[in-house]
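The other protein chains are all here in position, but one chain of the complex has been omitted.
Up next is subunit A:
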Amino acid sequence: MIKFHPSEQQLVEYVAGDLSAAMLITVGTHIDMCPHCQGHVQDIEEQLSQRLFGDPMAAPASWSANLDMMVDAIIKSPAPAHRSLDDSDNYLFLEGKRFELPATLARNYHRIGSWHKMLGKMWRAPVNLGSDEVLNFIYMGSGAQVPEHTHKGHEATLVINGVFVDETDEYRDGDFVLLDGSHKHTPQTQQEDCLTLATLDAPLHFTSGLSRLLNPFSSLFFK
């Protein structure tokens, strides 16, 4: 049972595409793993499309003469490239173990860099996003401990497989944890190992994002 979810605001920004690339992948992977949030995402999509398309309005005057031409141009346009879901690369192999990747990560398999040993029983592999954002797989063998630390900005951690604990709680498959500078913690594994995806949250400033279409009483809707 997943205990920790992205906030409603984060789900809205995910649907709108207004989160940073690293957060989009992290939140998207949580959604892959979480039927509860899948339901919310469907509702949010419906809401945003309602906001976008719901108002009555007429085509601009200049269009009416050209409408047939515009429709023609599209009908004669070449079909966009055919894309298919390739599910051959769904597994990560590390330390003699095999981890199944949720759909969002499987689609981005080609971005996963090579594993490097950090301190102790910890390994790290970057997910290359083509920008300066930081997104990493972190693997902790059983009985590993990260020295106490705080965070600059926000750090989001998603458990892909296994379990880790800190001073406040226990985090398992699918749990999404967002920590900021006010949190101090010492994550560690016990009997089980743990594979996580971790990112520093550096939001892009799309001040006119789609998510602004959604007004504050969404909480009524997502009770």
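One rule holds in what follows: a residue touches a chain if its C-beta (ideal position, glycine included) is under 8 Å from a C-beta of that chain, and two chains touch if they have at least 3 such contacts; residues count from 1.
Rule of thumb we're sticking to: contacts and distances are computed from a predicted model.
Enquirer: Of the candidate names "Autoinducer 2 import system permease protein LsrC", "Sugar ABC transporter ATP-binding protein", "Alkylhydroperoxidase domain protein" or "RNA polymerase sigma factor", which one corresponds to the UniProt protein name of the undepicted chain?
Expert: Of "Autoinducer 2 import system permease protein LsrC", "Sugar ABC transporter ATP-binding protein", "Alkylhydroperoxidase domain protein" or "RNA polymerase sigma factor", the absent chain's UniProt record names it "RNA polymerase sigma factor".
Enquirer: So one chain is hidden, and I want to know which residue out of A:1, A:75 or A:119 touches that hidden chain in the complete assembly.
Expert: Of the candidates A:1, A:75 or A:119, A:75 is in touch with the missing chain.
Enquirer: One chain isn't shown here. Among A:104, A:157 or A:189, which residue touches it?
Expert: Hidden-chain contact among the options goes to A:104.
Enquirer: Residues on subunit A that touch the omitted chain in the whole complex?
Expert: These residues touch the chain not displayed: 15-17, 21, 24-25, 28, 35, 38, 42-43, 45-50, 52-53, 55, 57-60, 63, 67-68, 70-71, 73-75, 77, 79-80, 82-85, 87, 103-104, 107-108, 111, 128-131, 206, 208, 210, 217, 220-221, 223.
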